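The structure under discussion appears below in the form of structure tokens.
With one protein chain withheld, the remaining protein chains of the complex are depicted in position.
Chain lettering (A, B and C) follows the sequence in which the chains are written, and residue indices restart at 1 in each chain.
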Amino acid sequence: MEWVYFGTSIAILVTMVLAVVRGLIGPTIFDRVLAVNMFGTKTVLFLAVISFLSGRPDFLDLALAYALINFIGVLAVLLFFQSRGVRRDAEAEREADK
Amino acid sequence: MITIVFSLFLLTMLVIVAVGILRTDNLFTAVMLSGIFSLIMAANFFILDAADVALTEAVIGAGISTVLFLGALALTAEYDRSPPVGTWVPLLTSSALGGVIIFATLQAPRLGDPNAVVHKHVAPWYLDRTPELIDVPNVVTAVLASFRGYDTLGEVFVVFIACIGVMSLLGRVRPRRDSIEEDEFDKRTDNLRHHLIPRVVGKMLVPFIVLFGLYVQFHGDFGPGGGFQAGALIAAGVILYSLLEGGPRGRELVPEWFSSLLVALGAFTYTCVGVVSMAMGGRFLDYSVLSHDPVHGQHMGILIIEAGVGMTVTGVMITIFHAFSRRGIR
Amino acid sequence: MTLYDQLPALVVVVLLFTAPITYMLRLHGFPWFSAMAAVVTSFVVACSLAATTIGGETIIYEMGGWPAPYGIVLHIDALSALMAMLITGASSAALIFGAKSLADEVGEETAPAFFAAWLLCTAGLVGMVITGDAFNIFVFMEISSLSTYVLISAGPDRRALISTYRYIVMGTVGATFYLIGVGFLYMVTGTLNTADLAERVGQVEDIRLVLVAAGFVSVGLAIKAAVFPLHSWMPNAYTFAPNAVTVFIAAASTKVSLYVLMRVDYAIFQNSIANHDIQLTFFLVPLGVLALFAGSMLAIYEKNLKRLLAYSSVAQIGYIALGISMTSVAGLTGAIVHMFNHGLIKGGMFMAVACLALRYRTVNVANLAGAGKAMPWTMAAFVVGGLGLIGVPLTPGFISKWYLVLAALDEGWLGALLVAIILISSLLAVIYVWKAIEVAYFGEPRSNAVPVTEEAPLVMLIPTWIVVLAGIWIALDTSVTVGLASIAAKTLLGVEL
Partner (left out) sequence: MAVLGLYNYFIFAVLLMIGLYCILARTNIIKSLIGLTIFQGAVFLLYISTDKIDGGTAPIIQEGVENQIFANPLPQVLILTAIVVGISTTALALAVTVRIKEAYGTIEEDKIQEMDREL
């Protein structure tokens, strides 16, 4: 059974690398946001698999915490962009008024 | 062996991400990447058998810290416009530093070496004696709350002072914002009320996050967790509510006087436990004297001080978040 | 357990206990009062600890009842008691002195936060000197530095903010360096208790990690202590902080880092690393000498009186570093006495400057013309302090320099050179002190300057003079300071008492 977990975790690690690559090269901000989100999800999975691999499935609640935090992070980013978008619109309007 | 393979993967990623942070001039990207940095770090802590630290790093490093950085970015600037300064001195300093460390650690014990000195001296004592002296399964909690409870007291005061500092720096609202237009502008931008899906899903999650926080608080003796992680999680629940419904509503849910009272009260509770144990004839923070049975006394002491820690951290994180969000948008 | 047994913990606990109360109770005038009461109580406790330890006794207090090295212990000997006295004394004097000026600068609304930060700053510094645990030093170092940032950022000028930011970055780097050093030490010894560390470091076979650990700890603490090339955060932080805060941190804060440097280097590394004294000499003597000259020169060319005194502190820290580097009883005694005496001198001088700032609304040297006539008592205090900086006989500065010179004379030709350097830098001190005095007494007031005719209020003048007179008393009766210092020096060097 162990090698299944091991293989799975390696596969997850590879997807983590892919997420990092996307986060690094961008090019748009949305790529990066999605990369962070995906990376968070993969970390949750990785933790879950590792806790089975190490024989201590009681650590699953850690993964739960990660999932919750990840969600909040993404919402914070959304809010940031919303306010930035409105701010830019307002600035454009102000420019146009002048 | 497995640990080493995973470590190789994660640590290499860590360095790549760090270089990415260094190279980008978009501060938003840097903050996003530092979120990834924290997550990798946390996963790495987890495979190094540090479950409590992994939980803390994820909640504080990837969660709270990202939110704070974003809050600060919204109030300052989005791009790093540093000129290409002469990079010789920093480059030399940091390479010298790295060189010295690599030179020094060539003789260090390898990862996981059971004969390393760190595993021989103090640590076995903690592992052997905790069941008998304190009787909680989580040795990290035992060391944190009792054997090195004085450190933890200091740590509570560190977050306390950070909260005080942020409040005295950002507490007073900037006087410049008097136009109704700007208020209107704030109302449109500081919440996600118009986005149905995040709003519904998010609001459903809030009670669960708080509940989970309470679980982490009181389960800290048995599994990974404790006051710090719980405090940060509960605060994260409140922060989520404020993100969805906007700052003013968030401050209605947890008023500012309440959160700052929580901060002081938590630190006060912790110190009081110490003072009471002094009054009852023990040393400062000696919980054994709190009850007739020393082990029972330890349990009681740990429960109370962890509650104090949880209160302070919850209060601090909420207060700091509100201080940033209330500062408004230029 | 009697109250007497609990004294070692109480010196910190009183402060920690009062801080949240100060922050919670928002009554008019209460924050200052409760802070003052707590700090003075702590000072009294520190004095009684000093009285206990002056015979060479060491008090060990086990926090939480857990024995070392498993729990954290407080380790109080003559040196830590002396430092605790200096810190709490400086803190109480600055608080009482600053009652009026702080009310002006801080304001009612932020007062609870400010005074809670003040209490925690004192608690952090005291905690650092009395603890016997290497990691606990880090925790209390962070308490004191975070609260110092808060105190400095309360300054009225916007430059206070950028100075705070620079201090945060430097301070955090310094603290992290210290943490790395402790981490390496932990890797090779498996313990964090300083006494246990000292013993176990000697048994380490491969010395490389220990050496690097010593380097990290020393550099980190040198940043915190503003030892010469790493001092850049300090002058502006002192200049733009509220005046009473400057009095406190100038008197106490950098000294504590020097104390830890001394403690760690002597207690842990000196007995275990071969030739450690030579390494220490090579590390600190050049820095000390450079600090003497650079600090004095910068002070001579400085126009802002507060920054002038800050640069002078850089130079004076050079003296202390020289004393530490000599690894002899006389040198260490000189260094410890100078820490204490310089704290008194600088505290008194910054108090006088705060009085001037209250009336003149500026601390530019050129604008202080006529201060000698308008504010005779304040300027007299400043002059006495200045004489102390120079090291004129009958002032506290003379005592410590005397011991430093004595120590240097034991060191052969290098020592003779050091004596010459000490003398030259004292002459430089004459120049920068004279610069201020000349303007104040003989300068013609500028035509556009605000005429000042009033002396500083008594609530400020009396604490200033108490500090100045305490300095004179310590110069005349050296039994307490030199007595404690020489016991401390002997303990550090492991010499029989």
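One rule holds for everything that comes next: contacts are C-beta pairs under 8 Å (C-beta built on N, C-alpha and C of every residue); 3 or more make two chains touch, one makes a residue touch a chain.
Note that the structure is a prediction, hence the values are computed from the model and not measured.
So which shown chains sit in contact with the chain we cannot see?
Result for the missing chain's touching partners among shown chains: A, B, C.
Using the touch definition from the top, which of B:228, B:241, B:270 or B:284 touches the missing chain?
With B:228, B:241, B:270 or B:284 as choices, the missing chain is touched by B:228.
Considering the whole complex rather than only what is displayed, give the residues of chain B touching the chain that is not shown.
3-4, 7-8, 11-12, 14-15, 18-19, 21-22, 27, 30-31, 34, 37-38, 41, 44-45, 48-53, 56-57, 60-61, 64-65, 68-69, 71-73, 75-77, 80-83, 85, 87, 89-91, 93-95, 97-98, 101-102, 105-106, 108, 110-114, 116, 118-119, 122-123, 126-127, 130-131, 137-140, 142-144, 148, 151-152, 154-155, 158-159, 161-162, 165-166, 169-170, 174, 222-224, 228, 313, 320, 323-324, 327
At which residues does chain A meet the chain that is not included here?
54-56, 59
Which positions on chain C touch the chain that was left off?
135, 138-139, 142, 146, 149-150, 153, 158-159, 161-162, 164-165, 168-169, 172-173, 176, 179-180, 183, 186-187, 192
Basically, only the chains that are shown with their structure count from here on.
State, to the nearest whole Å, the distance from the C-alpha centre of chain B to the C-alpha centre of chain C.
Roughly 32 Å, centre to centre.
Just curious, how far off is chain C from chain A if you go by their C-alpha centres, in Å?
About 47 Å, centre to centre.
Among the residues of chain B, pick out those that touch two or more other chains and give their numbers.
Touching at least two other chains: none.
Where on chain B does chain C make contact in their complex?
Contact set of chain B toward chain C: 100-101, 103-109, 116-123, 125-126, 146-151, 153-155, 157-158, 160-162, 164-165, 167-169, 171-172, 260-261, 263-265, 267-268, 271-272, 274-275, 278, 281-288.
Which residues of chain C touch chain B in the complex?
Where chain C meets chain B, its residues are 1, 6, 9, 13, 16-17, 19-21, 23-24, 61-66, 69-72, 109-110, 113-114, 116-117, 120, 123, 127, 133, 135-136, 139-140, 142-143, 146-147, 149-150, 153-154, 184, 186-192, 200, 206, 208-209, 211-212, 215.
Over in the complex, which chain A residues touch chain B? Could you list them?
Per the stated touch rule, the residues are 6, 9-10, 13, 16-17, 19-20, 23-24, 26, 29, 32-33, 35-36, 39-40, 43, 46-47, 50, 53, 58-59, 61-62, 64-66, 68-73, 75-80, 82-84, 86-87, 90.
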